[in-house]
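Have a look at this one before I ask anything.
Apart from one protein chain that is not included, each protein chain of the complex appears where it belongs.
Showing subunit A:
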C-alpha cells in the first residue's frame, strides 16, 4: 500500500451556524505539489488551519501518513513534521540570519554554565541551506533579516522548515506579495523542496504560479471542492473560470468591455 502524506476525507468545519468547509476530501502525496486555489473567502484559510492543527474538523477524518490523526495544537502538528509558512513569514527583522534560522532550536557549544549558541555553526549552516535553495545573494549569516527582500525571507522560512525535517510544507500565499523575479525564486525553491521528497500544499489565487509548479489542483468555492484535477487536465483559462465561480469571468470581461 502506498503511503499518502496527508488525506482529508469528508471534512466539515462549522463556526456556530456558518459552515466554512463542506465535505472536503483531498490528498497530498510526498514529492508532489498540491495547489489549493480559491477566491477570497472560499475557505482556504480555514482549511490551512485544519491542516496545521489550529482548528479541529467538526466532522470528517484527517489522516497523516495513513494514520488517523486529530491534532490538539499547532505544536503537535509541527512535531509530526507539518510546517506552515505564512505570508508574513514570521521572521524577526532585527535579528541575524543565523539567529533567525535556528530560533527555538539553537545549536549549542561548551559546557554549562558556559554553554552558548554556536554562532559560527548557525551562521555558516543557515547560509549554506539558503544557497542550497538557490539564494546566493545572502553570504553572511550575521546579516539582519530585516535587510532581506520578501522573497528571500520566504526562502529562509521554507529552508528552515525543510532543515528541521518538515515532511509537509503548507505555504500560505508565498508568492502573492512578491515581484516577478522574487516569485520565480520562491517557485524554484518549491521545486527543489519537492525533489527532496517534501509534500507541499501551495495556497494561492494566482493561477499562473499554480500552473507553473503544481502536480495536483484543488479549487475551493464557498467552502466546497469545486474541482480537483491533475496537471495538464485543464487549461489556465478553465482554472481561472473555476476560481471565479464558473462562467462568470468571461461575462465579467464582457461587462467591462461594455463600459468602454
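We take it that contacts are C-beta pairs under 8 Å (C-beta built on N, C-alpha and C of every residue); 3 or more make two chains touch, one makes a residue touch a chain; residues count from 1.
FYI, contacts and distances are computed from a predicted model.
> Assign the chain not included in the display its UniProt protein name, restricting the answer to "3-isopropylmalate dehydratase", "Oxidoreductase", "Tripartite-type tricarboxylate transporter, receptor component TctC" or "Xylose transport system permease protein XylH".
"Xylose transport system permease protein XylH"
> With the missing chain put back, one of A:27, A:144 or A:184 would touch it. Which one?
A:144
> By the contact definition given up top, give the residues of subunit A that touch the hidden chain.
Here the touching residues of subunit A are 74-75, 78, 89-95, 99, 102-106, 108, 115-117, 143-144, 146-147.
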